[in-house]
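The complex appears here minus one protein chain, its other protein chains still in place.
Take a look at chain A:
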Amino acid sequence: MRVRDRFELPPDKAALHRRAVRLEWWTIAFFAAAVALLAVTLGQSQAMKAAWIEDMLGLVPPAAFLIAARYRDRPPDARFPYGYHRSVSVAFLAGSVALLGLGGYVVHDSLTRLLAGERAPIGLVEVLGVQVWLGWVMIAVLLVTMAPAILLGRIKLKIARQLHDKVLYADAEMNRADWLTAGAAVLGVLGIGFGLWWADAAAALVIGGDIVRDGVKTTRSAVANLMDSRPQVVGGREPHPLPGRLLAAVLDHDWVADAWLRVREEGHVFVGELLVVPTGEDGLLERLEDLGRWARDFDWRVHDLVVVPVTRIERGPAEG
């Protein structure tokens, strides 16, 4: 049996992952450009300062993804005998906390503005010698920054599901949060234009609540992940179907009288222990090794499965 095995994604998934890496570099370029654009065009406004901080937080999930991408497939070594897959789970937690922080910031900022009855002054600017109401310029900048966020978010969501990549999922959620807040700001600026001083803060508050909900959901999922919860599907709390399917397939072997499986998620892959009660001891060692290899071939996510023969399995009361 080979120990310290290096994990590789299957070719089609590896291609997807390379695509995701490229997308994340684009995301970083986009957010960096947005941060610069907002800093230059809309210096003093409070509402724009909020948009600016949002864009800076938007850099966290793609950065976490790219850092994790450098570590995730390193072979296990003496210091990290279980390998580096968990770097993906750590990145997922970082991205989720950034999303939650963004939601908290938007809610706090809009509530303070609403309670203080803050009225946003938006006057004239000169753009290339033409006098324009600054509100139109703000709306144009916001709409320009919305389009790439919508596109990037949609593509990432699709890849995240196929790749079982939760960091990418958290980042797609971040992009969604970003274009939603930009949309809210567009409505808010228009509201200010109509003389409704509360429109900006009220729109931001609604969107902020939505981001907090997403942030809580992903942070819970990331913490559960690190607590070795049973694997969950990407973007939901439903159990992942793979462990159940694997156990059923193991029980289908005619030399297996009983079996028990426990797996956890380490980034892209599932890792755990399989207990089997054999019907006899003829060639048991070879059968066990074969079973281990068979399980790894069963699905690309099954990576590090320890197969242990036992005489009988006593199930605890809490096990379904």
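Just so we're on the same page, a residue touches a chain if its C-beta (ideal position, glycine included) is under 8 Å from a C-beta of that chain, and two chains touch if they have at least 3 such contacts; residues count from 1.
What we mean here is this: contacts and distances are computed from a predicted model.
**Q** Select, from "GvpL/GvpF family gas vesicle protein", "Transporter substrate-binding domain-containing protein", "Predicted Zn-dependent peptidase" or "Vitamin K epoxide reductase domain-containing protein", the UniProt-recorded name of the complex's unshown chain.
**A** "Transporter substrate-binding domain-containing protein"
**Q** Touching the hidden chain in the complete assembly: which of A:L152, A:L168 or A:I192 does that?
**A** A:I192
**Q** Just to verify: which one of A:E126, A:E238 or A:D297 makes contact with the chain not shown?
**A** That would be A:E126, which touches the missing chain.
**Q** Determine and list the chain A residues touching the chain excluded from the picture.
**A** 44, 118-126, 131, 133, 135, 139, 143, 183, 186-187, 190, 192-197
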